[in-house]
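With one protein chain withheld, the remaining protein chains of the complex are depicted in position.
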Amino acid sequence: MAFSPNASQVDDGLKSELAKKGIVVTTLNQLYNWGRRSSIWPMQFGLACCAIEMIATACARYDIARFGAELFRPSPRQSDLMIVAGTVTKKMAPQVVRLYNQMAEPKYVITMGACSIAGGPFIDGYNVLRGIDRYIPIDVHLPGCPPRPEALLYGLMELQRKIDGQEIETTEWYQKGLKREYPIPDFGPHGLIPKFNPEVWNPRETENRKERYGEPILIGRKDKAPNLDLPPAPPRSAAPAPAAPPPEPAS
Amino acid sequence: MLSTADLKTKIEAAIPGTTLKLVRESLLLENPNDLLKVARFLKESDLGLDYLSSVTGADYLTYLESVYHFYSMAQKSGPVVLRVRTDRQNPQIPSLTALYRGAEFQEREAYDMYGIVYEGHPDLRRVFMWEGFEGWPMRKDYQQEDSETLEMADVAWLENQGVKVPEPIKAKAEELEKQGKRALAQKPGQPEPQ
Amino acid sequence: METLDQIFVLSKKGILDFLGTFLPEWVVTLACVAITIKAIAVLGPVTMMYLTLMERKVIGRMQNRIGPNRVGKWGLLQPLADGVKMLTKEDIVPHGADAVSHFLAPILIVIPSLLAFAVIPFGRGMTPVDLNVGVLFFIAVSSTTTIAIFMASWGSRNKFSVLGGMRSAAQMISYEVPMVLSVVPVILIAGSLSTNDIVLAQAGWGGLKWFVFTPWGFFAFIIFFLCGVAECNRSPFDLPEGESEIVAGFHTEYSGMKFALFYMAEFMNSFTVSGLAATLFLGGWQGPFLPSWLWFFLKTYALIFVMIWFRGTLPRIRVDQLMGLAWKFLMPLTLVNILAAGLWYFTEGAARWLITASILAGSFWLLTKLNRGYTPEKRVYLFAE
Amino acid sequence: MTEKTFSLHGAGDMDTQTLEINIGPQHPSTHGVFRMNVVLDGETIVSLKPVMGYLHRNHEQIAENMSYTGSMPYTDRLDYFNSMSNNFGYAMAVEKLANIEVPERAHYIRIIMAELTRLVNHVSVIGFLLNDLGAFFTPVLYAFREREKILDIFEEVAGARMMCNYLRFGGVKYDLSPEVLARIAGILKKFPKFLEEFETLLTKNEILCMRCQNVGVLPAELAVSASVTGPMLRASGVNYDIRKADNYSLYERFKFRVPLGQKGDVYDRYYVRILEMRESLKILEQAVKEIPAGDIMSKKMVPFLKSPRNFKPPVGEAYARVEAPKGELGYYVVSDGTAQPWRYHVRAPSFINLTILEDLCIGQKVADAIIILGSVDIVLGELDR
Partner (left out) sequence: MIFGTGILQGLMVTLKNFVTSYFKAPDEGGIFTVEYPEKRLPEKERFRNFPFLLYDKNPENLRCVACDICAKECPPKCIYIVREFDKDGKPLKRPAVFDIDFTVCMNCGICEEACPFDAIYMDHEFEIASADRHAKLLYHRDDLLKSNEYFHKIRPTDASAIDARRREAEEKKKAAEAAALAAQKAKEAAAAQAKPPEPPKPAAGA
């Protein structure tokens, strides 16, 4: 692993950068990035199962404090990182977007766990949002259900690497007049309005779930309800229907 | 503990006019309006079924059902399963909240999921979905929206917020609007071969 | 030894002497003031920064984990990184907030905490300003923070903030009273309001004749320290920012450097309160063998450690119990304590110990009995087979 | 000239307003995305309306579209602290439906896992309760330290820390090796010591007693009528433990007692959980000692391990319930003879235990509402499903 806790080595990229921009800007950049990467305060914000692993990450065994990131702030104003830990339902999504809008720049988002990335195992539910990246930009996606605490630490280091690559003059929140606030979706009669924000996310042809994996509901189509009024079938054999043999590997 | 058949005769004897039917191990109450009377009998007679463990709805395509599981905490006996059926168009069942506080949230849940209206419930609102949600999501004919396709309402909302909607998406939404359709995740109607 | 003891005094003198060789006298006088101010202005924030690190490390250790250790050796650069980040963070003023009070509050809250440094005797001859009403000055200045807190809470236009501000005001009013009253015995015995004189009054027994080793001093110390903890809103009295109840309390809506200023004020307050507690009851810079300023810092940091230790252990008190504790328990106890100190002053030998100790122990026991609501009930649990 | 009366409360010129605040869905101590609409008079709660559904993940609908085994990993995600207990209930329901016998060893393994889960749950809940009380994470961290040790065992046995997906209809997925049993025995040896330490930290703490005793009192009659179950019910003094009442699995073979509280306040709910952990340890000790050799899967069900989709229970319905750490966890499954259940319903203890939240909170302070909620012990995954 190429992770360096102090990020003090001067690599080739940095040298060429030094040649281009001069020492002052580069040092400033470095200082600035170092400050942000070493003091990422997450928001105390858990949604579901992954939140427990997030807490476990802050606890003794894994100790996120080593990275200076154990100060879980309850207020979005004071936090730098939103860890979307758990399923974002349609009922919760507006609040998540609002919290994101309330955070002060520079702000980062890690989606922790399958659910917050794309809906995860609950993707076919009527109240489950298929990924919070439909409304807000995400910096690091962290798959797993739930990801191990170590994986969250890995995600944090991934975020630190991302921060290391940023520069003051190109980071967007120092551009004039730009504030990253995204419209908060409304509740509609069947789901959220809008279903996604095309500024942030657009559907991809290759991943159309309906075409690839079929419709979300299999048995909405069962046309016959069980009739419990009838007495149970005579016990032919106590066993349920025997298993069909798996398909023959031999053709 | 009495057997289900004995229980049936006992209740029918105690509350004249009620008819119960044996459905497997449970009792089907023919007339939903008797529910309160039967429940009161269950709670206050020597059966002592003071604990309503579970209330749930179910959709059987032609009718909706509400299933109650009673236990007795004092006598540590149970369960007595009571079921009540109601039609799909105008589902109405008396509420047990006055008798069993524990039914309050569970009846709200069944209302939210199946649209069963529990008469006499003090606060019958949707519990999980938001107010303004249409449809009863756990019914078997509920159709989910297609979350990949924008509809005209979404496009209008986005443009109102000053978000630029890409042309192809907008065109698709307009097309749908013209056809008067919603973007659904399922093809309506056809039963899928099992 | 003597040089080591007076190293700061001597170095300041050296600088001034050096300046005096080529500058007029009034400039040197100004420089004298400037050096003192500079020393405090640097000491305050640096103390605060490293107190945050200390707190994180100590609580980490109490929880069987390491705490920050990746930013610099042993995490020593962690506070700097936090500072850099805080400085570059966006400053948000919520819509509809009272912009003026929202802006002023964090500045106003730091000023009194810095001012309080002025009267603390850091070592022999190292009191920045030896006011003859030092203790009074300290108490007056430190209690003004509540105005800033209330401004912050009101200016944020947030209901949680307002709740926090209200709690803060109530807490400050209740705890100021026992705090002041608990200082009275010290003033009574020392006969002066000047912090330096109070320290000098504790000379003797090889530098160990501290007020805390007397019955009234012990009680006054405990009360003063508890009230001090309450005064700087630290656990278990951290109601104004009670995380689990009212999100972040009065500073919910603050971000970036403004939030850092609140933090700074809190930590500087805990430093000054601990420093004053050490001065009043633990003999200040008095102590054998070691240089005086080292003794002072040792005592102060020990008290800060206790504050952090409280934070790592204790749950929070509820708001009405907090008030009850102040008015029904600490207040009467301090009044009795003043009486005890008076008796101590007029009696001699073993009798003074006996009298004061028995009066205080008796009243403590009586108060415990009277405040039955605050003592745990005995519970019996049955088991069913 | 009219006479004006002056009173602080209500009538007259000094009219106070109530304050409406939203606690949640993002709030440090609502245990997830639960929301309470609270109306406050000062700090006293006038009305409290719980709002749920922020984590409504359509578990029931998804399960009705899933093979029976396919729902097993989803049940893990119901109450994500106690995946093993959730598996247990679901497996029992389907076993009842399809009339499957479970070998003795599998029963033992299930009981061991369920009781270990209870330890994990109760210890974490107490930790979180203390967090709600405002302790700075220390109890949670101690709790999670022990939890990690138990999770290590889960990981070794089932392959995952939290989402074990371990039980199968008719048995369990993997066998317990003697080494694992020895490690469980090792944990059992150390756990009582930890519990003692934990209790020293908490049980007699005056602040905890002050905050918890006589707060949120739940009378036994209301508890029974509101279908409250689990430790919460037993804290109110009702002797009802499904392990005893139903004697499901092999619980009748084990000697253990059911601890009962007397008042039904937050403190009783806290302490009953501690006592329950001690009883769980007893069960575990017996189970580890007496676990017989033999199969871990019913012969009938072995083929379905490889092809879950072919498992089609006969038409019928079943309701099975277990004593999950949070209360009665019931599964109601209706089969229509195909591979997917027709109706699948979870009777979630956290959901139903919340019915009386408003009754408990009215008249208390905001801070109390938080700890009452903490003592009810909800998990949103199960509450909203």
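The letters A, B, C and D name the chains in turn, as written, and every chain counts its residues from 1.
Quick note on the criterion: a contact is a pair of C-beta atoms (placed from the backbone, for glycine too) under 8 Å apart; a residue touches a chain by one contact, two chains touch by 3 or more.
Computed from a prediction, not measured in an experiment: that's the story for all the values here.
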item	value
Contacts of the hidden chain among displayed chains	A, C, D
Among A:Ile52, A:Leu129, A:Leu142 or A:Leu228, the residue in touch with the chain that has been omitted	A:Leu142
Sole contact to the chain not displayed, among A:Pro74, A:Pro106 or A:Gly155	A:Gly155
For chain D, residues in touch with the removed chain	66-67, 69-74, 77, 138, 145, 148, 152, 155-160, 163, 165, 173-174, 190, 197, 200-209, 305-309
For chain C, residues in touch with the removed chain	58, 61-66, 309-310, 312-314, 364-365, 368, 374-376
Residues belonging to chain A that touch the chain removed from view	1, 3, 60-63, 66, 114, 117-124, 131, 133, 138-145, 147-148, 150-151, 153-155, 157-158, 162, 204, 206-207, 212-214, 245-251
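Basically, only the chains that are shown with their structure count from here on.
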item	value
Chain closest to the middle, measuring from C-alpha centroids that were averaged per chain	D
Chain pair, A-B or B-D, that carries the greater number of C-beta contacts	A-B
CA centroid of chain B to CA centroid of chain C, Å	60
Inter-centroid spacing, chain D versus chain C (mean Cα positions, whole Å)	42
Overlap residues in chain C, where contacts from two or more other chains coincide	63-65, 243, 247
Of all residues in chain A, the ones touching two or more other chains	44, 59-60, 74, 91, 126-127, 216-220, 222, 224-226, 228, 232
Complex interface listing, chain B residues touching chain D	24, 26, 50-54, 56, 58-59, 67, 69, 71, 73, 76, 79, 81, 100-106, 109, 113, 126-130, 137-138, 194
For the chain C and chain A complex, residues of the former touching the latter	56, 60, 63-72, 75, 77-78, 80-92, 243, 247-248, 251-256, 259
Partner chain B, residues of chain A touching it in the complex	91, 126-127, 130, 183, 186-191, 193-199, 202-203, 208-210, 215-226, 228-229, 231-232
